[in-house]
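Of the protein chains in this complex, one is absent; all others appear in place.
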Amino acid sequence: MIKSIVSFLFGIFFLFSSCSKDRSFDERELHLISPEKIAGFDPIHASDNYSANEMGKVYEGLFEFHPLKRPYELVPNLAESLPLVSDDGLTYSFKIRAGVHFHDSPAFKDGKGRELKSDDFLYSLKRLADPKLQAKGWWLLDDKIVGLNEWRNKYVAAESSNYGDEIEGLRKIDDYTFSIKLKKPYPQFLYALAMPYTFVVAKEAVEHFAKEFLNHPVGTGPFVLPVFEQTNRIVYTKNPTFREKFYPSEGEEGDDKSGLLADAGKKIPLVDKIIVDIIVESQPKWLSFQKAKADLLEIPKDNFDTAVIAGKDLSPELRSKGIRLFANPQLDVTFFAFNHDDPLFKNKKLRQAMSIAWNRDEANKLFYNKAAIEAQSVIPPGLGGYRKEFKNPYIKFDIDQAKKLLAEAGYPQGKGLPEIKIETRNETVARQLIEHFAKNLDRIGIKIKVSMNTWPELINKVTKRQHQMYTMAWGADYPDAENFLGLLYCPYSSPGSNGANYCNPDFDNLFKMATVLQDGLERNTLYEKMNEMVAVDVPWIFGFNRTKFYLSQAWVRNYKFMEFNHSQFQYLNVDLEVKKELSKKF
Amino acid sequence: MNTNSLWKDAFFRLTKDKLAVASLVIVLAYFIIAILSSLGLIASGWSQEVGASNLAPSIDHFFGTDIFGRSVIMKVIRGTQVAMSVGVAASLIAIPIGVTLGALAGYFGGWVDDFVTWLYTTFSSVPNIMLLISITLILGKGIFSVYVALGLTSWVHLCRLIRGEVLKHREREYVQAAAAIGGGHLRKLFRHILPNVSHIIIINTSMQFQVAIKSEVILSYLGLGVQGEPSWGTMIDDAKLELVRGVWWQLAGATLAMFFILLALNILGDALRDALDPKLKGK
Partner (left out) sequence: MIKYIIRRLLYMIPVLLGVSLIIFVLFNVVSGDPTAVLLGKNATAKQMIDLREQLGLNKSLFAQYLDVVKSAFTFDFGYSWATKQEISKMILQGALPSLCLSAPAFIISTILSLLISIFVAYYRGKGIDLFVRVFCIAGMSISALAYILFFQWFFAYKLGWFEISGFEASFPELISYIALPAIIWIVLSIGPDVRFFRTVILDEIYQDYVRTARSKGLSEIKILLQHVLRNALIPIITYVVIQIPSLILGALLLENFFSIPGLGGMTLNALNASDFPVMKAMAILSSVGYIIFGLISDILYTVADPRIKLK
């Protein structure tokens, strides 16, 4: 009896599951995976990479990064050209493209998307400053634009903010021109205008949808998403009213050969549909890609060995399916930060001893498949200020030297040294990494205690200076070393981004000088000097500049890694012929 | 009723059940392993590298090695210590709370009963997993928090059972008789009633013990469990990244270790219940 019941039940399941859908080969669909839940579609809150990726499909900003050229080059997107800058470097005049329309939406009169005007940009910037909205991106404009902080402060205690107020620094000239006046030179300003925080939104949509605005993205972007629901699948369709925007016809050297220019001059977006599946756990992510349910995949760390054999090549099984591997160095740095408030860490020799007692080579092998680069200092390779020749003497693993330094620091064999507590995130790899660090330091007699935290807890401990040490990774917001050097700038101490509370007056002076300089040799020299100066002071135990590995199915065209990739998806293409052919192998 | 003979009788009945005896042996063996490990007599070198990273099981490494080249079998043993200590500590916290509150409520009735009933209704209506997670979040991570969190969530069931039993016993003749000779409340409660309901504690503990072990695994998976020590939970957590690349031995080691103790505890729990209180079956 039991047997028949069980087989009956299995029969039902089997019946339904075996009739799984056939893949469609007539629509250009791009299947992507996002490893994190998407909260909503309000650009002013797009603080993490994954939300930014989603918003970049429907919203746009004045500028974007060129999809092919490296180092990253800023190009006009909704702006017609790069802005005119006044001689004192404070006033920027922008001219925007005519004939750009918002997505069709019930928010507009008769449901048709309205033309984009310069007012929309001024409105969107004010939203970022609106104290009622508490935008995550406010730091970008804080104390930068004339009159904007005053406007914000005026409404902190009020019921609502009045967007009708004139602000000196934000001026409309005509429907397609406006100007922004800065308080002081801000060389990173144009980068700010390429970030998702400053993507342009329509006032009508914000007001029409009110609290539900974050579920009804109305942008000017290449794809549309009429309603966002908190599901694990987001489906975007091509924007039928998208302006004439074309695939670039030039790129970096070699792009031609690798086929990245095959679509040059074609109207974008190139795919009809993008389907994003949100999959958190790495096993289902990996299995889905293997079944061709996803077209692109960031390789979860521990699947690396199954995918890639002997260093850098794909395993034969994957190669036979036409899958390609991309190794992409990141603009990021991982670190163990000391809390310099703690008198214990005033002892430079102790910091140095701890740094060289850690076998980074082994960690690289265990956690990054040997593909990460040992961070020499705070600036990662690929940014101005990083000098290839510079080698930090205090990152080289040397256990005898570490013991010696520890003795010189006053703690021979770790005697007299209290247990040191390190805060980290509650993730498998983070835990294993600290276990490795602790094991290494144990060899010279330093006892490490691990404390795992949820992300909010970790941030809280750091901003309230309740930590002794903590570990984190910092990813670039924009391609400028200022974004990294600021992590050690004394005025940015907790609750700011300098969670180590590191203060070095010499460094701070240089930082102040560098931040008002425009990109160029003079600034780079300053950056280099600062970078190398802090390296030997070991304010952190520097970790790695990581490399991310992506796999792409054979039918994905035009994929090239981008650090700031939210605008990338409009350039991707799917080769249906290849897909049809290869799908038999899956 | 003679409590002594009840126990003797139960023990006799238990020994006749071969499966139960085998389970008892397994449980004792786990305790011995845990004690030996906590004394540092076995598996003290779990943190040492014994070979290369992620070696498959072989003659040299019975259960293979983990990512750091540590012996998986030693980690399993060390994990046994963690698991057993979680079970014991959770019981040590839960039993006094559950028994005291349950006995007071059942014995005194009235507002005391109302209060205790309210307390455990409230506690049991908040989802267990939320209580567990938030208590560990608050106390800071570590094995101590796991003890407390599990202790504070597992007294509820015991309290309810004890209350019910004490309620029944209160009206019985022997208690009434004790009252007649002039025993105080406490004396009545502790000398006469509690010994007669103590079997419930034993049965309940054998059940809660396995809940504690399972919960520790879930907490460790969420990153809230034991820190800086191997536990079955962290081993399975490791395995979730390793399985697809073919590293199955950590998962197998931890799962097997967990399997035998849970199996033994379950069978033993059933047998104890049958032996000690045939009327209580399954309630």
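The first chain written gets the first letter, and so on, giving A and B; residue counts start at 1 in each chain.
Definition applied: a contact is a pair of C-beta atoms (placed from the backbone, for glycine too) under 8 Å apart; a residue touches a chain by one contact, two chains touch by 3 or more.
Predicted model, so just to flag it, every value in this text is computed and none were measured.
Trainee: So one chain is hidden, and I want to know which residue out of B:Ala20, B:Ile203 or B:Val217 touches that hidden chain in the complete assembly.
Mentor: Checking each option in B:Ala20, B:Ile203 or B:Val217, the one touching the absent chain turns out to be B:Val217.
Trainee: Consider the whole complex, including the chain that is not shown, and state which of A:Asn53, A:Asn77, A:Gln188 or A:Gln290 touches that chain.
Mentor: A:Gln290
Trainee: Could you tell which one of B:Val27, B:Ala212, B:Ala239 or B:Leu276 touches the chain left off the display?
Mentor: B:Ala239
Trainee: On subunit B, where is the contact patch with the chain that was removed from view?
Mentor: Against the left-out chain, subunit B lists 19, 118-119, 121-127, 129-131, 133-135, 137-138, 210, 214, 217-218, 221-222, 232, 236-237, 239-240, 243-244, 251, 254-255, 258-260, 262-263, 266-267, 270, 281-283.
Trainee: Take the complete complex as the reference. Which residues in subunit A touch the chain that isn't displayed?
Mentor: With respect to the unshown chain, the touching residues of subunit A are 1-2, 5, 9, 13-14, 16-21, 37, 39-40, 42, 45, 47-48, 131-132, 134, 136-140, 142, 156, 211-212, 214-215, 229-233, 277-281, 283-284, 287-288, 290-291, 293, 426, 454-457, 459-460, 462-464, 477, 495-497.
Please note the rule applied: only the chains that are shown with their structure count from here on.
Trainee: Note which residues of subunit B are touching subunit A in the complex, please.
Mentor: 47, 53, 67-68, 137, 140-142, 222-224, 227-228, 234, 237-238, 240-246
Trainee: Which subunit A residues qualify as touching subunit B in the complex?
Mentor: Answer in residue numbers: 281-283, 286-287, 300-306, 365-366, 425-429, 431-432, 435-436, 438-439, 449-454, 457.
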